[in-house]
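Note that this complex is displayed minus one protein chain, with the remaining chains in position.
Naming follows writing order (A, B and C), and every chain is counted from residue 1.
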Amino acid sequence: MIPPRFEYFAPSTLDEAVEILGRYGGEAKVLAGGQSLLPVMKLRLAEPKALVDINRIPDLAYIREDGGWLRIGATTRMNDVNDSNLAKRRYPILTDAASVIADPLVRNMGTVGGNISHGDPANDLPACMLALGAQFAVRGPKGTRTIPAASFYLDTFTTALEPDEILTEIQIPKPRTGQGNAYEKLEKRAGDFPIVGVAINLFESGRKIESAGIGLTAVGPTALHAKAAADSLVGQAPGDAAFRRAAELAMQIAQPVSDLRGPAEYKRAMIGVLAQRALRTASKRAGGGA
Amino acid sequence: MDEAEAMPAEAEVGPFARVRVTVNGAPHEAEVETRTLLVHFIRDVLHLTGTHIGCDTTNCGACTVLLDGKAVKSCTILAVQAEGRQVRTVEGLAEDGKLHPVQEGFVEEHGLQCGFCTPGMMMTTVALLAKNPNPSEDEIRHAIAGNLCRCTGYVNIVKAVQYAAQKSRGGGSK
Amino acid sequence: MELEGSFTVRAPRDRVWSFFMDPYALSSCISDPHAFEVVDENHFKGWVKAGVAFIKGTFNGSAAIVERKPPDHARITAHGAGMGSAFDVESTVDLSEAGGDTTVRWKANVVLNGTIATVGARLLKGTIDKKSNEFFENARKKLETA
Partner (left out) sequence: MTVLGGIGQPIKRKEDARFIRGKGNYVDDVQLPGMLYLDIVRSPYAHALIKYIDIEKALKVPGVLAVIRGKDLEAAKLAWMPTLMSDKQMVLPIERVMFQGQEVAAVVADSRYAAADGVAAVQVEYEAMEPVVNPMKALEKDAPVIRWDKENKTNHIWHWEVGDRKATDAALKASDVTVTQDLYIPRIHVSSIETCGCVAAFDAMGKLTVWMTTQAPHAIRTVFALVAGLPEQKIRIISPDIGGGFGGKVPVYPGYVIAVVAALKTGHPVKWVEDRTENLQSDSFARDYHITAEIGATKGGKLTALKVKTIADHGYTDAAANPSKFPAGLFHIVTGSYPFEKAFVEVDGVYTNKPPGGIAYRCSFRVTEAAYTIERLIDILAGKLGMDPAEFRMKNFIPQQAFPYKSALGWEYDSGNYGPALRKAMDIIGYESLRKEQVEKRKRGELMGIGISSFTEIVGAGPSHTFDILGLKMFDSCEVRIHPTGKAIARFGTKSQGQGHETTYAQILAEELGIPAEDIAVEEGDTDTAPYGLGTYASRSTPTAGAAAAMAARKIREKAKLIAAHLLEVSPGDLEWKDHKFSVKGLPSKGKTMQEIAFAAYTNHPQGMEAGLEASDYYDPPNLTFPFGSYICVVDIDKETGEVKVRRFVAVDDCGTIINPMIVEGQIHGGLTMGFAAAMLEEIQYDENGNIQGGTFMDYLLPTAVETPKWETAKTTTPSPHHPIGAKGVGESATVGAPAAIVNAVVDALSHLGVTHIDIPITPWKVWSLLQEKGAA
């Protein structure tokens, strides 16, 4: 399998990258890890006129807490998240997800920014971002803007990014005491796309859930933000009754389709099962357990 | 089929890019089409055919090489992405004619049969042991989850990795 | 894949009928970049660049009006090939008039073959649905505003 021809650019600044993207008006693609893009090109299902390799731009790969945020640079490799003690300690949902995305070799190339901005509803990080209430810093010709995860995913492979914009940083609110989160993924086989996935972020205070975020993977044209399900938890005591109710609400918004990874009714039911599991784990983690 | 009677003059293709990569310690430089995959650069340009192609879609790991020490699938990386970087392939494992402990482990524990996935499997193992010199069986199995083997059933591959780990820890050749 | 839909426009049936028999009008309902030429009054050929976001390619193909029963029924087929794939669409349009309004009932049977159907099944259904609805929604808008 051989990709079609393309112009290749490896700019050393973001501005230059944005300028090239602008010049190609939607016919260029950003190349980060390439682990999703290159297979599609090799199948000749995508024929971008140009690739803009952002790996030569300095200072785009980092994981650090700064101000009120955990900041992850767009070209941070998935395995760097997986290996990050900061993530393990304070953002276990990221470790949950990063450890089950494809396989270790793909994770050595694949980037956080790529997973998030590719727009594939079967990618694992978007649901986590929705659950965490993350926002994305985006560089375009007019400078930088931030887009909340909740308004980032428009349709399959379609995000709020303009053709001449680049996702540069993922910003996740710093955890507070009483916060716990988890990602549960069901897969046919290690490294496969998910059958479904559920991301949960909980904030508990005084044996009550103060706030919650829920994201769903692979049950719609994009990762889904299960807002009603999350809202149903607010003010409730963490426990099976509340979790079951939230899981039911999450199942209601799932729009799965039947395919090689299972019939729609199974996927919907699994959203319920995984949501409860992730809620239990998140709640345990919120109480300081893990 | 008259068109084929004679080889044509060098056809104009492209776009091209100049790539400088250090492979197994030796610098290489070549002008290649920008779309050239790293695996084809290694196999067809440098004639290092130990790195294989098995699936084309980043699933099987037969094409695994080390890029700046990290195990990656060279069929899903452009040669231009390796510009200025270090690549290590199976041909670079043995040093001064002495087998790498990982190579030794695969022989001793019968960790290979047809040998097609083996170079990729070994490169993943080298990277694993560099990061985790004493992996558990579970860690080994997860670490090689991106390398498919159709012959061995993995049991002996796990043993081969354990052999190499022990040998490396025991102060054998590195 | 069987799709169907209907809409009602404030326009007499004759005008709606001629709209659906006019290749230029129909082609203006396709949102994706495309071009076509008229072979004869029932046959057209051309290309369309279609897909989902950056997963797209150029399909060369043809369309034909294979059945005309003025003023209320027509059958149109379309065929295209590209991206190692092919699509075949057979659609019918039925018009009914009531009180100066015309109701358009459309059905389309879309068959996809090749690479897209093989590797893209996971993402196809929604897209085809969307494209079909978009086409007829464009037709409705044009009929309303014309």
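We adopt the following convention: a contact is a pair of C-beta atoms (placed from the backbone, for glycine too) under 8 Å apart; a residue touches a chain by one contact, two chains touch by 3 or more.
What you are looking at is a predicted structure, and each value in this text was computed from that prediction instead of being measured.
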Contacts of the hidden chain among displayed chains: A, B, C
Contact partner of the left-out chain, one of C:11, C:76, C:112 or C:143: C:112
Contact set of chain A toward the excluded chain (per top definition): 1-2, 4-5, 39, 43-44, 103, 186, 188-193, 195, 260, 262-263, 266, 269-270, 273
Touch list for chain B against the chain that is not drawn: 1, 3-5, 7-8, 11-13, 33, 35-36, 40, 43-44, 47-57, 59-60, 62, 89-91, 93-94, 99, 103, 106-108, 110, 112-119, 122, 137, 140-142, 144-158
Interface with the undisplayed chain - residues on chain C: 60, 79, 81, 84-86, 88, 111-115, 117-119, 121
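Here, only the chains that are shown with their structure count from here on.
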Whole-Å gap separating chain A and chain B, where each centre is the average of the chain's CA atoms: 29
Set of chain C residues in contact with two or more other chains: none
Junction residues of chain A, two or more chains touched: 43
Chain A to chain C touching residues, read off their complex: 29, 40, 43-48, 119, 122, 155-158, 193, 221, 257, 259-261
List of chain C residues in touch with chain A within their complex: 51-57, 83-84, 115-116, 119-123, 125-127
Contact footprint of chain A on chain B as seen in their complex: 13-15, 17, 33-35, 37, 56-59, 61, 64, 67, 70-73, 76-78, 80-81, 83, 124, 142-143, 145-147
